[in-house]
Every structure is written in C-alpha cells, then in structure tokens.
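A protein chain is absent from this complex, but the other protein chains hold their places.
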Amino acid sequence: MEITPFLILSAGLISIGLYGIMSKKNLLKLLISLDIMDVGVNLLIVTVGYLPGGTAPIMDGDYGKYVDPLPQALVLTAIVIGVSVLALGMILTIRHYRRTGSLEMDEGGVFGW
Amino acid sequence: MIWEAISLMVLLALLAYATGRLSRYSGIFAVLAGFVPLAMLFDWAPTAGLKHLISLGFEKSTAVNIKIATLHFSITPLSWLFLTMVGGIFPFIALYAISYFKKAPGGFFGSMTLALVGATGVVLASDLLTFFIFWEVMSWSAFLLVVRGRDRSAITSYFSFSALSAYLILFGIMVLRSEAETLSFSSLSSSITSSRLTLLAFISMAAGFGVKGALMPLHIWAPRAYSRSEEPFVAYLAGGLSKLGYYGIFLLFYSFVGVSVITRFGTFRGVPYLGYSLAIFGALSAFIGTVLAFMEDDLRKLLAYSSIGQLGYIAIGIGIGTPLALSGALFQAVNHTFFKAVLFLAAGSVYYRTGRWKISELGGVAYRMPFTFLAALFSIFALAAIPITSGFAAKWLLYVSTVDKRFVFLTPIMLIAGVGAFLYSFRILYGVFLGEPRYPDIKEAPALQLIPMWILVMPLVIFLIFPGKLMDVFGEIFAYYGLEGVSHTDFAITTSLSSYNTLAVIFALMGGLMVAFIIYVSRPHRVVSHYDNYLSGEIPEVHEGLSLHAATRYYKPVEDLFQPYFAHGAERFYHHIEVGLEGVGDGLRRLFKTTVSNMIYLVLAGLLLIGWWLTW
Partner (left out) sequence: MVVHPTLLIVLPLVGAFSVSLIRRYGGGAIKLYGSAYLFLNLIISAVLFMEVRSGGEVTERIAGYSPPVGIFLAVGAVNAVLVLLINLFAAFNYLTFNPKDKEPFHRFTVLYLLGVASSSGIVLTGDLFNMFVFFEIAAVSSYALVASSKDERSVGSAIKYMILGSVGSTFMLISIALIYSELRTLNLYDIAHRIGEMGGAVRTAAFTFLIVGIGVEAEIFPFNGWVPGVYGRSDGNISSFLVLGPSKAAIYAILRVLITLFYGSSSRAVMMDIAMVLGLITLVVGEVAALSEKDPKRMLAFSSIGQMGLILIAISLGSAAGIVAAVFLMVSHASVKSALFLSSDVYRQGGMRYTLTGALSVGAVLGLVGMPPFAGFWGKWYLLSGAADEGLWIVIAAVIFTTAVEAYYLARFLSRGLSMKKRGGVKPTRVITMTVMVGVSLLVGLFASVIYEMVSAGVTTLLSGGI
C-alpha cells in the first residue's frame, strides 16, 4: 500500500475541520469540526509510522517486517486527549445552552470578547 | 565608605517607613539620613575652609561589586556642587516636614529618604549603570510621593513622563555603551565618535534629562505634580531633584559625549548647534514659564511655572557653554535650589495657617507671619534678580554671556522673562503677604518651620556678599573638565564686557535705600485704605463678580494678549498624541473583539506568512 493517499486524506480531513471551524456558528458543529481535525492529525501520525507491507508491531513469533510502534502509541495518547478536550467542550456547550437556550456562537454578548 | 553611607540611608528610609504610621516624628530618621550627604559635603569640600571642620574620611572614589555588575562612585567638583543642591537642603526640608504634618504621614518620610538616596547616588555615580539605577530610584521614590497627592492627572503625567525620560536616557546609554564599550564616565568621551547614532543618543538623553529639569515642551508633568503634592516634597522636588536633570545635561556635554564631538555637529558663532538649540529651548521655558506664572491664581502653580522659567535659564547657560555662561547656569542652579525651596516652604507655612492656596483668597499674611514673610521676601528678591541678592549675579552672568556672543534672540527673551519674574513676584508679595489683612487671627508659623526656612535663606545671603566663593568652586569644575575659568575675587567678577562688584552694588543700594528712607521719614504720610489704593481714587461701576482685590486677574491685559496662543500649548500636543494612539489602539483592540472564525483567519494568515518567509 502506498502512503500518499493517506497523507492526502489526512490533509483533506484537517482542511475540512478547519473549514468547519471557520464557517460554522453552531457550537456542536464546531466541536465536530474540531474532532474531524483531530482525526486527520491522528491519521497523519499513523501514516508517518507506516511501512508498506509491514504488520502490526506485536511480538507473536512470526513477525518480520513491522510498522513503527511509536506513532501508534502516540496516536493512542492523542486520541485520549482529543476525547477529553471534546468532553470538556461538550460540558461548556451544555452550560452555555442551559443559560441562554442557544447553541449559536453569536457575535457580541457572551462571545463578545 | 560611600557604599556604607548609602546603605545607612536606605536603612534609615526603611526605619522611617516602619514607623511612619506611628508618629510624625518618624521624620527624625529622614533628618538623620540627610546628615549623611552633609557629612560628605564637608569631607569633600573643594575650599579649604569647610574641609577641616568635620572629617569622617570618605574616600574620593570607590567601586562596589554586586556580582551582577560593579557600581562605581566618585566625587568630582561638579558632583560636589550638585550634592550641595540635592543633599544640602534635605535635612532642613525634612525638619520642616515634621512640623508641617499634623498627624503621622505614613510613608512620606521613607519615600523622601529614598529620593535622597537616589539623588545622592546619581551625583556620586561615576558609571552609566550606577547613574541610571540611582536615577530610577530617585524617580520612582518621587513618584511614590506624587501618588500621595492622589491627583489623577499628576500621577499619570508624572509617571509616564519619568518612564519616558528613563528610557530615553537608557537608549542613550545603550548607544554610548556600544560605541565606547565602557560605562565609566572618565573614559567615555575619549572613544565616542560623531556618528548619526551619537547625535540621536545625545538628543534622546538631553530630552530625557530635560523631562526631569522641566524643560519646555517636556514640562507638563511639573505644574500638576508641584501643585498637587505635599509642600515639603514639592520644595525638595523643585529645589533639589529638578537640578539633577541639568546635572545630567552638564555631564552629557562634558563627560558622556564630550564637547569635541558635539562641536563636530556644527557650530554657530562658536557655540555648537546642539548647545544653541538647548539654549533656545531654555529661553522658551524661561519666557513661557514666566508668562504662565503671572497668569496663575493658584500659588503652587504659580511657583511651579516660575520654576520652569527659572530652570530654563540653567539650560540657556549650559547650552551656550562658555565659562561665563556655565558660571551663570551653575550660579542660577545653586540660587534656584535655595530660593525655590524657601518659597515652597513659605507657601506651605501660609497654607498651614490659612488653609488657602489661591492668591485671590489670601492677603495681608505678612502682618501676622512676619518671619515667614521676610524669608519669602528675600527669596523673591533672589528670584526676581534684584541687585542686592545673589540672584542678580547669576542672571547678570547669563546676560553678559549672551551679549558677549551677540545672540539677538536669546538676550531679549531673557530680559523679558526677567521682567516677567518681577511681575509675578510682585503678585506673591502683594497678593499673599501684603495688602488687605484677611486673616487677622492666624499665628506665625511654628519655629520648626521657620528655622529650616531661615537656614535655607542663609546661602543666598552668603553668596550675595561673596559670589567669589561660589566662583571658586566653579573654577575647580572648569579645571576638572579642562575649561578656562572666569576671573574673579571674593567680591567681584570680571568679564570682557564689564565687571560686577557686590560691595559696590550693595553700597550703592544701601545709599539709595537710605535716601528713600529719609524721604519717607521727612515727608508727612497717611495710611490709605487698600480700596483707595487699588482704585486710585476712581469709582468704578461695581458689578457682580468684579473682585477689587489687587491679586485677582491683575495682569488681565497681558492675559488677553497671550490667551489665544495657549490654545496650541504643549498640553494640547500631548493630548493629540494620546488621542491618536488611542485611536490606533482601538483599531488593534478590534482584532481581538471578534468571532472565533476571524481569529482562525488571523492564525492562518500568520501561519502562511511565516511559511512564506521561511521558504522565500
């Protein structure tokens, strides 16, 4: 397998995420966009460690050519971090929704500064 | 031992802070601290008479290693002279302050002592870092005292101007440091070149020092700070600390950059352009300060503007830079120190007894406070340069030096400003002290206020009779910086144009006074009511709001003449700068008061620019 398509895919995901953040006003959509960006970067990290034709880096006797294990460990951490940021974002969104009854990021008011 | 002495003063400052809330007698620590520079003065006196009076054995120069840097101190004739100005008056002002405050003044004495520490350090410093550190200490401890006045415009303008001044000086220091690769005063000027950067450094440092010396147009902090702070501090600020600005300018010419470099930027009738422009700013200060002073009704503001005017003369003298002019400048500096301190203290005493600052609300104070009046009178004579005082000698030296150079702009302006000084001095005399007695029940100022005032008047008397003694000190300064001296004896100063002999002048004046006295005694005279005196027998249409007090809008025609021009004053200029900057700032603020998507646009723009720059 070539790694170029994955690089393009991750670049695409990051761009979609960025586009979402810049164009959407709905808080949920913003959080989803953030997550898409996150996924894109995670894909980038895994791709970086990928070796064409390599197997999973598990010592089970018949391993020969295996992919770099470190990026996979990094990705695990990155995913956890992404999830926790997302969770916090959700909490803040809920607090905002409870107070104002709105999910829009309006100009001025709460989002004025 | 210099370092120990400075540490001792800091310790006394801390003690004064610690006890400041307990009692006003915490001022004792400030007075004690004030004796330290006094002891140094005696030790280092250039004239033999003082030297052997007291001697504690202060070394002439010392270096203190504080590990991050080495601080160098040394005493030169010039720093001795300025130490008399910033240190010599301090204990007496502190003594006055003890009586001035009716209850414990909190941090007042601590901050005063720190200001003294800073000022002493500035004049003793012999390298730029030490100079700057103590300059800043002096600056911010004075700021602490301005803060006590709790006037918003005073706090704001004092602090921003002193920070501006500090950093202008720092800019100059950085330039000099990188050109000469040394910070030491003695070796600086030998390796400075006349590059454009040096010119910039010179201008920036001169502006920085000019702020402290209240030179127009950098003066606007002065009237505010002078008129809203406590009187003893104002006396010290106007009398002592403002001189440090001119100390800096003097050093700038003769020690930091050096005359040889300065003359390489061009000369005008033998006076360097840089010096001449300083003189012009000085003349402007002298003129505008004076005009503003005689229009002012608030006694403190009047004295503040008068300070600006009088300090302008020092700038003129240093700017012209001939030995004669320098003598005039230094003479003026010494005089101004004492008479302005006394005047502010006397004003403080008047306020202490009457609770009024407005000249239009005062009057006839002299009948109840004769000793305060006499001290103030003598200072006013010195201020107005009336020939029986040392003030005359200073102004005379300056006039002669400008006439000598045929400066047709400076001389008339100085003369006009000199007459102006008469005009506002008259208002102080007549409006505050003489005239209709409005406060028949007040008492004379307390002895603790009178004694310091009279001690501070003494030098004016001494230099009145022996201007030559002071000229001796100037001679040492000139010798130190390799300039030629001015020929003089104890009583007389001789120049190429004319000579001034105090004894002759005094005898002539005594004679004149005698004649006047004889006429006064021999002719019948009657007491005229002040009302008649003012109206000269006419009966005006008395309408609402017309005050018949001699001090109210006394110079109305002159005021009307100048009023239109004040619309374009320095205050307006700074206001425009402020408004302009705030407009820019408002635009920049809008970059932050925006939606997240706009912020991301900014981030991306930054990202692309950095990437573009790196690949480019």
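For reference, chains read A and B in written order, and residue numbers begin at 1 within each chain.
Going forward, contacts are C-beta pairs under 8 Å (C-beta built on N, C-alpha and C of every residue); 3 or more make two chains touch, one makes a residue touch a chain.
Since this is a predicted model, take the numbers as computed values, not measurements.
Undergrad: Let's see if you follow the contact definition: name the visible chains touching the chain that is missing.
TA: The chain that is not shown is in contact with A, B.
Undergrad: Which of these touches the unseen chain: B:I133, B:I506 or B:V558?
TA: Missing-chain contact among the listed residues: B:I133.
Undergrad: Taking the full complex into account, find the residue in B:L170, B:L188, B:L343 or B:V457 that is in contact with the omitted chain.
TA: Candidates B:L170, B:L188, B:L343 or B:V457; residue touching the omitted chain: B:L170.
Undergrad: Take the complete complex as the reference. Which residues in subunit B touch the chain that isn't displayed?
TA: Touch with the absent chain occurs at residues 66-68, 107, 129, 132-133, 136-137, 139-140, 143-144, 147, 150-153, 155-160, 162-164, 166-168, 170-171, 174-175, 177-178, 197, 578, 581-586, 588-589, 591-594, 596, 598-600, 602-603, 605-607, 610-611, 613-615.
Undergrad: What residues on subunit A make contact with the chain left out of this view?
TA: Residues of subunit A in contact with the hidden chain: 14, 17-18, 21, 27, 30, 34, 37-38, 41, 44-45, 48-49, 68, 70-71, 74, 77-78, 81, 84-85, 88-89, 92-93, 95-96, 99, 105, 109-113.
Going forward, only the chains that are shown with their structure count from here on.
Undergrad: When the centre of a chain is set as the mean of its C-alpha atoms, what distance in Å lies between subunit A and subunit B?
TA: 67
Undergrad: What does subunit A use to touch subunit B in their complex?
TA: 18, 21-23, 30, 105, 107, 111-113
Undergrad: Considering only the defined contacts, which subunit B positions touch subunit A in the complex?
TA: Against subunit A, the touching part of subunit B is residues 592-597, 600-601, 604.
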